[in-house]
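Here it is, the structure, as structure tokens.
Note that one protein chain is taken out, while the other chains of the complex remain in position.
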Amino acid sequence: MIILMAGESTTEHVAAVAAQVEQDGYTSHVWSGQRTIVAVVGHSATPLTPAVYEQMSGVEKVTPTRVPYTLASRQFHTETTQFPLNGCKIGADKVLVIAGPCSVEGREQIIETACAVKEAGATALRGGAFKPRTSPYSFQGHGERGLQWLAEAREVTGLPVVTEVMDPHLVDMVGQYADVLQVGARNMQNFTLLNAVGLSRKPVLLKRGMSSTVEDLLMAAEYVLAGGNHQVMLCERGIRTFETATRNTFDLNAIPVLKQLTHLPVIADPSHAVGKSEYVEPVARAAVAAGADGLIVEVHLDPPNAMSDGRQSLTAAQFTAMMQAVRRVAAAVDRSA
Amino acid sequence: MIILMAGESTTEHVAAVAAQVEQDGYTSHVWSGQRTIVAVVGHSATPLTPAVYEQMSGVEKVTPTRVPYTLASRQFHTETTQFPLNGCKIGADKVLVIAGPCSVEGREQIIETACAVKEAGATALRGGAFKPRTSPYSFQGHGERGLQWLAEAREVTGLPVVTEVMDPHLVDMVGQYADVLQVGARNMQNFTLLNAVGLSRKPVLLKRGMSSTVEDLLMAAEYVLAGGNHQVMLCERGIRTFETATRNTFDLNAIPVLKQLTHLPVIADPSHAVGKSEYVEPVARAAVAAGADGLIVEVHLDPPNAMSDGRQSLTAAQFTAMMQAVRRVAAAVDRSA
Amino acid sequence: MIILMAGESTTEHVAAVAAQVEQDGYTSHVWSGQRTIVAVVGHSATPLTPAVYEQMSGVEKVTPTRVPYTLASRQFHTETTQFPLNGCKIGADKVLVIAGPCSVEGREQIIETACAVKEAGATALRGGAFKPRTSPYSFQGHGERGLQWLAEAREVTGLPVVTEVMDPHLVDMVGQYADVLQVGARNMQNFTLLNAVGLSRKPVLLKRGMSSTVEDLLMAAEYVLAGGNHQVMLCERGIRTFETATRNTFDLNAIPVLKQLTHLPVIADPSHAVGKSEYVEPVARAAVAAGADGLIVEVHLDPPNAMSDGRQSLTAAQFTAMMQAVRRVAAAVDRSA
Partner (left out) sequence: MIILMAGESTTEHVAAVAAQVEQDGYTSHVWSGQRTIVAVVGHSATPLTPAVYEQMSGVEKVTPTRVPYTLASRQFHTETTQFPLNGCKIGADKVLVIAGPCSVEGREQIIETACAVKEAGATALRGGAFKPRTSPYSFQGHGERGLQWLAEAREVTGLPVVTEVMDPHLVDMVGQYADVLQVGARNMQNFTLLNAVGLSRKPVLLKRGMSSTVEDLLMAAEYVLAGGNHQVMLCERGIRTFETATRNTFDLNAIPVLKQLTHLPVIADPSHAVGKSEYVEPVARAAVAAGADGLIVEVHLDPPNAMSDGRQSLTAAQFTAMMQAVRRVAAAVDRSA
């Protein structure tokens, strides 16, 4: 249930509403924008009676939620959520471009790559220090040392750092180095991890699971939001289908669908969506044309020798070309990049 | 196997090559562009020996095909195939936009819609006279009468007509009215029908089956090409996945993949790909950004009362807005629309 | 809408009901078993008013259909449909086993294989004379000559012949040789073909499309039933998913689901469902354990040299072993094989 407070409502009015919610056995989340909105979530033996709330002072309108998520819905928050990230603003006109290698392979590699993607116009740096690998025998990442190198690369370039966290008990540690905590596709329904990042105050990049529906993704975001962390970006990175020509099938439809259903910024990952570097640029152009608020792209200075995902990594030159192409498309939909 | 003839080769050289192919038990297809190319297809007890052909007069190079299709491959024909259609050129810089109702519902309906989509900038008219419907009790189309109305609409507007043919024995009849024969998604592997349209000399719009891979689609095109009909367009219209938020999942990846693998023009159908009118425009923009050579879009003057597919049909005003948005994106990728 | 006639109703009562249906603009299908049932199908501007029919003489009960198919539903016909086939009865306790090669490759091959599968206990012979092949260059079947050889094999063994028809205009010709007309997976929504076999009086084996839902399959069957052909068997043969370990994914669930939703007999095709001969027997056992009324299995006397589908074909010895295993499982679910 969503309660819209009147323009002239006071903090006392909001407090009284929250008290009533608690008395009914539910939890309230207050969102203060132009107008204050109170979301009522949870379950209780007491059924929610809209009329009880409608007659309270300072309440303008009470509406039931039509979807199983509340805090993630456009109904709750009609404007696209924006939040700052090292000088740029996520969810605003400028398309966020997160670029960097799949894995942090070494100190020099990540610093050099950071400089290269910054030069081409990237607004954030990606790089994995903890790598979810299908095989237990594959390179699993450099761990905390990798995070330190990422922090150094940020110091050199000013680019904020996006990196994955896999262990709920390492959220704080990773958060000491990272500007954005990435939850990977394989962990999208790792509810223990979602609860842990929900308690963090770092922005979260939540990747869609490879067989998760759009609604599953929004429910996963609801876990993070319900934990009190409101800075969540959603990422479409391709889903699993019968098609074998590409690594995954990029669900382009999900971009306008998400933009309609949720106020959270939507990021596209063309690299994992296609799995082959030659297709990354056209998919990146398409994602921006469809309304994505950002891109996350794998770039490696020497793809054939990458420790992971070399086949889908752009070289610095290819990334520069992609940025030029993306900028033109962004302008055609009244955005910049 | 693909045989590239030398620049100075003569028709006698080509004839000799074709004779050798026949003697070996295979079939040859000759393609004359800047240079003449001979594709060797089929099966025979005699294995193909490249060396035999390499030493023939007028032969420059012999290469085995790396894919199971030959005539449809970029290896055979490196330039994108172009063919004329009532003044416009398919496969050229200008993005073809085919628009119109799902079903031809009546004479006035199709003429009025044709005028509306032409005014908005469409370059061809679509409309179904023979409708493949899931239920035997649903409206199955007006048949030949519908085709006559389509022809009238062409007379009024000058727009070429794209319409579906379902029965291999009606290919000639439909071809008397239509400018482009559409093979629907459910018939993509109806090989009897593919053989029939392969014998026609009308351009064919071949829609990808909802669970067909890109390779399946190219093999289906190979049937039409092997029949001698070289004017084939391929259409991505969404595939079947687990996602239920949209009618199908638009496989955006397929656009760059097809552009790489084949010389045939690639068309996108955002209407069937999403199934809801509010998502059609962003998907259309994305398809053009990714490199599609054309769009096919459902437009109805009164969607709530459409006899089929109303939920995904644009109104005339929505289509006009879509055209404006698509034109801007087309310009950003050095095309027009 | 389904009208159950009273036990004492007369043919005049039924005729009056049918006349009322026609007057309302619908079509009636009469099914006479222990009790007579009238199905009302189609569309009309006049809404159907159950009360009008309930008060007619001889009518016991009127119920609206809850599903988009009527003639195929268990609501219309509560007992499993049975029909005779050369001495055996489809849909009865004995599990029908259709066996034979993918393609009819020659006269001797099909006669020898027929003898071998008969000896092992098969109750019908399969073999393709018209082959739907992904590539236009693959062997497309021996056509009518293949049908003649199949008829010879029937003469020698007494086994009824199941064979595919692809062209709606060849239904009568194929029906002159075949005992059962097979509609292949790729043609499950070839409505022109469904209409054609609906007008035939030969039993039909309708294979599920590789991306068709159970409901799509029942709607396809409804086309055949609406044409007046009531002898339809449904065949689960595997669907397309992301899994690549097997050719398709056998949808075992579909067997109990179909047995609940429809009165039509359900056949399983373990050969296409798995694509590798070593997995055919366990899947065949499972299908019978789950309640399938029959099996269709590919058997070849020399799989490595088969002209098609050799990888999934059982040898005669493997088929004999499979029959023994299937018989034991059939007995465990109170059936025979």
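For reference, chains read A, B and C in written order, and residue numbers begin at 1 within each chain.
What we mean here is this: a contact is a pair of C-beta atoms (placed from the backbone, for glycine too) under 8 Å apart; a residue touches a chain by one contact, two chains touch by 3 or more.
What you see is a predicted model; the values in this text were computed from it and never measured.
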Options C:Glu222, C:Asp251 or C:Asp293, residue touching the unrepresented chain: C:Asp251
Sole contact to the chain not displayed, among A:Leu181, A:Met210, A:Cys235 or A:Leu261: A:Met210
Candidate in contact with the missing chain, chosen from C:Ala18, C:Met188 or C:Val214: C:Val214
Selected from A:Tyr223, A:Phe250, A:Tyr279 or A:Phe319 as touching the chain missing from the view: A:Tyr223
Residues belonging to chain B that touch the chain removed from view: 211, 240-242, 244
Hidden partner interface residues of chain C, rising order: 211, 213-215, 238-239, 241-246, 249-257, 259-260, 273-274, 278-279, 282-283, 285-291, 325, 328-329, 331-333
Hidden partner interface residues of chain A, rising order: 41-43, 68-69, 132-139, 166-169, 186-187, 189-195, 209-211, 216, 219, 222-223, 226-227, 240
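The rule is short, and it goes like this: only the chains that are shown with their structure count from here on.
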Pair of chains with maximal C-beta contact number: A-B
CA centroid of chain A to CA centroid of chain C, Å: 49
Chain A and chain B: spacing of chain centres that average the CA atoms, whole Å: 38
Length of the line joining the C-alpha centres of chain B and chain C, rounded to whole Å: 34
For chain A, residues contacting two or more additional chains: 211, 241-242, 244
